[in-house]
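Would you mind keeping the following structure in view while I ask a few things?
Shown here: the complex without one of its protein chains, the others still in place.
Our next item is subunit A:
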Amino acid sequence: MGLAQSLSTTNSRRAETQKISAAEARSILDKQRLQRPVSPHLDIYDKQQTWFGGSIWQRFTGSGLSGGLYAFGLAYLAAPALGWHLESASLVAAFGALPVAAKVSLKFLAAWPFTFHALNGVRHLAMDLGYGFNRQTIVKSGWYIWGASLVGGLGLVFFL
């Protein structure tokens, strides 16, 4: 037994400690937290999930549409003071005077975010109810919504 104890490989050594005040400890901790690693850049992830993910595009399209509505609302109230004409009649006249290319692109700029947000919104609600979480379903339904929203947006521009 004595031999076994003297051959023990357990390494025991004294931990060196230092007395510091609570404020000093806090400032050391705050400095250490500044050195913590930052999340990796979006570039390193799979494009389908980050760049073309329905989640962030739902936010982009939604804030675009709502931002447009808010901008119009604020401009409409400010219009009399600024001498602008934002009544429906002058808006229609102004839009009608635009060249065809501008009409088509402006319409698509409004129509595609609308179709995307509507279709992806339905997918979002389905997911909120717990449907469609199979991995393959997520990937496929994501691409279907891109296709359907582009086709739907072009349909609204050219066939309505």
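Remarks
Note that a residue touches a chain if its C-beta (ideal position, glycine included) is under 8 Å from a C-beta of that chain, and two chains touch if they have at least 3 such contacts; residues count from 1.
Keep this in mind: contacts and distances are computed from a predicted model.
One chain of the assembly is not displayed; among "Dynactin subunit 4", "Succinate dehydrogenase [ubiquinone] cytochrome b small subunit", "DNA replication complex GINS protein PSF3" or "Chloride channel protein", its UniProt protein name is "Succinate dehydrogenase [ubiquinone] cytochrome b small subunit".
When the full complex is taken into account, the listed residue touching the unshown chain is A:Val122, out of A:Ile20, A:Leu109 or A:Val122.
In the complete complex, the hidden chain is touched by one of A:Gln48, A:Ser66 or A:Ser105, namely A:Ser66. Listed here are the subunit A residues that touch the chain not shown: 26, 29-30, 33-34, 36, 38-39, 41, 44, 59, 62-63, 66, 69-70, 72-74, 76-77, 87-88, 91-93, 95-96, 103, 107, 118, 121-122, 124-125, 128, 160.
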